[in-house]
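Got a structure for you, questions after.
Chains shown are a subset, placed as in the full complex.
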């Protein structure tokens, strides 16, 4: 599905990886970068007790953290080398409690543009070897070019 | 503005405070509960370097964490004692970079219901004594009653 997109910068993987390393919040919550392909980025997050809301599920804001970055970096893979990526807005639907041992945010570009990108992400939870879709996000990203 | 709402349970402040203490993610990020009034809850977050994205601004997911809880607890103040609160969905608009020394998420109920509540929150940043609106959220919450 993501193979429909051609990156404009051959070093997109390096750029995504460097930028991810600068997102200090990812180290705080224990998230790591997974798949990085043109228009498609995944972020991995093991469950931790200190990431939860009152019912011991992962807090929706933490789910948003990795889903927003998955959307943003999916868009970033398709941007020229000099562009920066900015989230304008996103919407998340919480389909089921974020219960599980491991979480994966899968971000994909839905519509690339010169300045405006639309991307979507899914949050999958692994629990006892089962995979479950627990949230979906749609976001609007902007490519910002140096003046 | 929030005085238009009457709580159904006189102990709503205790309930919000207890539930907030169970949100372990709040301790991880250093957030604390502020104002708790009927239909109106605020959450405070000092800036920390380990909460940021690649440009040293607070990550949108961390902004979402305190804004979602501000919406959720604003709704929770108006729910009966036995209800639990669940976020169904939210949308955030990032109006400006989340730059500042201190952040405050101000959540207010827009429309209470028996099961469905709509709430909104604003994220304000303080920088050099100036207050700036940096994000807005609208969310849909559900009251869940014991079967």
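Just so it is clear, A and B label the chains in written order, and each chain counts residues from 1 on its own.
One rule holds for everything that comes next: contacts are C-beta pairs under 8 Å (C-beta built on N, C-alpha and C of every residue); 3 or more make two chains touch, one makes a residue touch a chain.
These numbers were taken from a predicted model, which means no experiment stands behind them.
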{"item": "Overall number of sequence copies in the complex as this file defines it, 2 displayed", "value": "4"}
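By our rule, only the chains that are shown with their structure count from here on.
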{"item": "Rigid-body rotation angle, chain B and chain A, from Cα fit (steps of 5°)", "value": "180"}
{"item": "Centre-to-centre distance between chain B and chain A (centres being mean Cα positions), rounded to whole Å", "value": "23"}
{"item": "Parts of chain B lying in touch with chain A, wherever the complex brings them together", "value": "19-20, 22-25, 27-29, 49-55, 59-69, 84, 86-94"}
